[in-house]
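Inspection log for the structure reproduced underneath, given as structure tokens.
The other protein chains are all here in position, but one chain of the complex has been omitted.
Here is subunit A:
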């Protein structure tokens, strides 16, 4: 199949996810789609598979313009995909999941023998060890990923899109997958392959398209002429952007110190120190375990080993409540809509939630006027644009919502603030304001642990940057505010770790 996207654009509230992006996919090629986190790769794949409808641009299949209204249309047109999200029915058998939308029947009833026979054929291409009769919920994450790949393969489409298919499978399975993809390519299939692992891309891709900030940085360049350094340059940007904000060297007391921490999530031997008034960056690719480390610090994920010290004293934090009330640690979740804010409540209630105990008067009653008096200064200081503090938070823009999240912790007067992806989906102006605000908070003495996949943000804000990969800290990069130098150093650090492992791709 020949598939082409011409100048596709897609906006979400507050962000332009794709801006005039093109991709050309020829029959008989494996085409790598590369880019940093948030560059727009998954959005592009969701447009091709009919999950999103583009705001502008054309999608051509074998030269004819098509418009997919739903994933059904894309499947009917011969396009199948492995998405990043888990897309299996937990209570169904492996076989049923693989053949879900075209279960074989015999006289109107499901033909179970045929289901397992058919599913076995595709599963055997990758892994003979998975029982097609097992319920999917009993499988490991890696096995589920194999089932997803088998499901996509079983459609026998001429166009296969794979969004990070190797993220959670073993090296052995990766080898099997690659030889299979090569065979499909040689039979004329067109394959899009998304991966953060450079060696995989160099091992398997014929051409590469690179996205950066929702735009094309490269369109269909042959991999034979590509070098590792040039590919990284295309992904992170060539020009040396120097951030205005001066470099800081923080040499105050250590406030939070982790030494050799292990967690129930699987972090191993995590050690770092956060100083008073410092902004410590924590960078890593999706799945590196950054947010989970933050959750472990605030007691949401059990710490199973090592020691956590606050101002030199070893502590054991069991939940968020203890983190805030006893240790003055605040956590702004990356998922502000689900976890950070109560969308149906007013600005007043959302900010005051952390200080209700302090505000409660006699008989434990809270007077709304007292809340308003406590909340108002923050609303003004953070320039939250709203007609009234009684406004429902759900009605605010993403940027103003994030300001409310920050205000909530400022009101609580925390000493340590963990901020997870503070500016995802937020417009540029508010983003700049939030950066200024985070800087101000730190200058005022609050220690900030900043988690971000946004490299420019990291370079603009962090004093030092910790690099996390595969649930371990793999290095620390000094932030000289020189964008290209820093991002290159971080990428090299991550890819060096990848290479230290035995080569999977060949």
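By definition in this document, a contact is a pair of C-beta atoms (placed from the backbone, for glycine too) under 8 Å apart; a residue touches a chain by one contact, two chains touch by 3 or more; residues count from 1.
Here, contacts and distances are computed from a predicted model.
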Among "Aspartate carbamoyltransferase", "Autoinducer 2 import system permease protein LsrD", "Acetoin utilization protein AcuC" or "Electron transport complex protein RnfD", the UniProt name of the subunit that does not appear here: "Autoinducer 2 import system permease protein LsrD"
Which of A:105, A:247 or A:271 contacts the chain that the document leaves out: A:105
Candidates A:85, A:186 or A:251 - the one touching the absent chain: A:85
Among A:71, A:287 or A:470, residue touching the chain not depicted: A:71
For subunit A, the residues touching the chain missing from this view: 49, 51, 70-72, 75-76, 81, 83, 85-92, 96, 100-101, 103, 105, 108-110, 137-138, 151
